[in-house]
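Only a single protein chain was left out; the remaining protein chains are all shown in position.
Moving on, here comes subunit A:
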Amino acid sequence: MAKKSLIYREKKRQKLEKKYHLIRRSLKKEISKIPSLSEKWKIHGKLQSLPRNSAPTRLHRRCFSTGRPRANYRDFGLSGHILREMVQACLLPGATRSSW
């Protein structure tokens, strides 16, 4: 079980990323289009004035059940331990054990 503060930090990052996603993308497109270097610098300054936590590279995947930051499966959004528990408890549709 991860600390609640860390989980909420991650949630804040997700919110900010969603909020500034379009702005960030349009600014980047503008930078790539404009040929003039000084103009590029100006737009880059705008880009840098956005909050840092809105950068998508700051996001980190966490298990939605326990908040564990490591050993997460992208397909399920769960860490390996919880994933296994849930499979054994018949909670994942379509998941079965192979045995032969």
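For the reader, a short list of remarks on this structure follows.
FYI, a contact is a pair of C-beta atoms (placed from the backbone, for glycine too) under 8 Å apart; a residue touches a chain by one contact, two chains touch by 3 or more; residues count from 1.
Following the convention adopted for this analysis, contacts and distances are computed from a predicted model.
The chain not displayed here is annotated in its UniProt record as "Small ribosomal subunit protein uS3c", chosen from "DNA-directed RNA polymerases I and III subunit RPAC2", "Small ribosomal subunit protein uS3c", "G protein gamma domain-containing protein" or "Tubulin delta chain". Contact with the chain not shown here comes from a single listed residue; of A:5, A:36, A:49 or A:99, that residue is A:99. When the omitted chain is restored, the residue from A:7, A:27 or A:87 that touches it is A:87. In the full complex, subunit A touches the omitted chain through residues 64-65, 74-78, 86-97, 99.
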